[in-house]
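Here the complex is missing one protein chain, while the rest keep their positions.
Let's turn to chain A:
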Amino acid sequence: MASLRDIKNRITSTKKTSQITRAMQMVSASKLNRAETNAKAFVPYMAKIQDVVASIAASSNDASHPMMTTRPVNKTAYLVITSDRGLVGGYNANILRTVSNKIRERHTSNDEFVILSIGRKGRDFFAKQGMTILESTIALPDHPSFADIKEITRKAVGMFSEGAYDEVYMYYNHFVSAIQQEVTETKVLPLTDIKPTGATSSYEFDPSAEAILEVLLPQYAESLIFGAVLDGKASEHAASMTAMKSATDNASELIDGLTLSYNRARQAAITQEITEIVGGAAALE
């Protein structure tokens, strides 16, 4: 049986750990709040851009654009959004497993695809597997603004236009609720499934529908990615919050158990002392 002091030490250190995890849980909770607000602020922009893209696509059949046409696939790009740090439960593991499985299903050699990575965990993971990482961004702020990810979205969309790859899939954790996040796969490029969103009005195009698409489609694709990053960030904070909450719960359970054995050990020591005194007194008589 561990000595009194050993148990005492373990209790103290577990208590300290739980203080840290509790603090991290609260920090994540408040970050989650902001992330949700940010994601909401983005919705009107996305809805509007989708509206216009859909109505242009619907109104003019002759307006085609390289970004909207499917071409034979020689190379696929996987855009993977992960977090920079751990302590987020299954957040990164889920995503990386899904991507690895998909890659194994679809490809036989590492030359058939490239990785675009947002987040340190994803970059490290794919680098270790010996896969080609064409572009990566790390150390995004907790609440990224569009300017923060502009660089990588511009490159991701630009390289598609230049023909570096022929399709782009995006993986991120979709925020369902504070305790549930879902790994989601989205095909970003080519933009083949633009759905009309109900009431589409017919527009005049100045100077032409093609010229508009030229501006609009890259912006649309970039917004898709930005939306996923915001969604992923919300999931990250939620996952971190849940992970820290269970860590705190586990710590208090552990402390309860340890306190019990501490008291038991203390009682045993007292009983033993009494026995010794009584024994000593009996020997004197």
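Methods note: a residue touches a chain if its C-beta (ideal position, glycine included) is under 8 Å from a C-beta of that chain, and two chains touch if they have at least 3 such contacts; residues count from 1.
The working rule: contacts and distances are computed from a predicted model.
The complex includes a chain that is not drawn, and of the options "Phosphate transport system permease protein", "ATP synthase epsilon chain", "non-specific serine/threonine protein kinase" or "Phosphonate ABC transporter substrate-binding protein" the UniProt name matching it is "ATP synthase epsilon chain". Although one chain is not drawn, the whole complex shows that of A:13, A:30 or A:145 it is A:145 that touches it.
Within the complete assembly, A:219 is the residue of A:161, A:186, A:219 or A:261 that touches the hidden chain. Of the listed positions A:41, A:176 or A:268, the one in contact with the omitted chain in the full complex is A:41.
Seen from chain A, the chain kept out of the figure touches residues 38, 41-42, 44-45, 48-49, 52, 56, 145-147, 150, 201-207, 211-212, 214-216, 219, 223, 226.
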